[in-house]
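Note that this complex is displayed minus one protein chain, with the remaining chains in position.
Here is chain A:
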Amino acid sequence: MTEILLSAYVLVWPVIVAGVLFVLVRAFLREIREARKDGRPMI
């Protein structure tokens, strides 16, 4: 039992990182689309 919990403790961080990465990439792609639609530079 302990080793399962400790494994989860080690592996939960990459899962959270994957979630953040998904949020960032989705927002970035949306911003690219909006910038192209409006004909302005992204930054």
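Throughout what follows, contacts are C-beta pairs under 8 Å (C-beta built on N, C-alpha and C of every residue); 3 or more make two chains touch, one makes a residue touch a chain; residues count from 1.
Throughout what follows, contacts and distances are computed from a predicted model.
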Name under which UniProt lists the unshown chain, selected from "Branched-chain amino acid ABC transporter permease", "Xanthine dehydrogenase molybdopterin binding subunit", "3-oxoacyl-ACP synthase" or "Sodium:proline symporter": "Sodium:proline symporter"
Chain A residues touching the omitted chain (full complex): 2-4, 6-7, 9-11, 13-14, 16-18, 20-21, 23-31, 34, 41-43
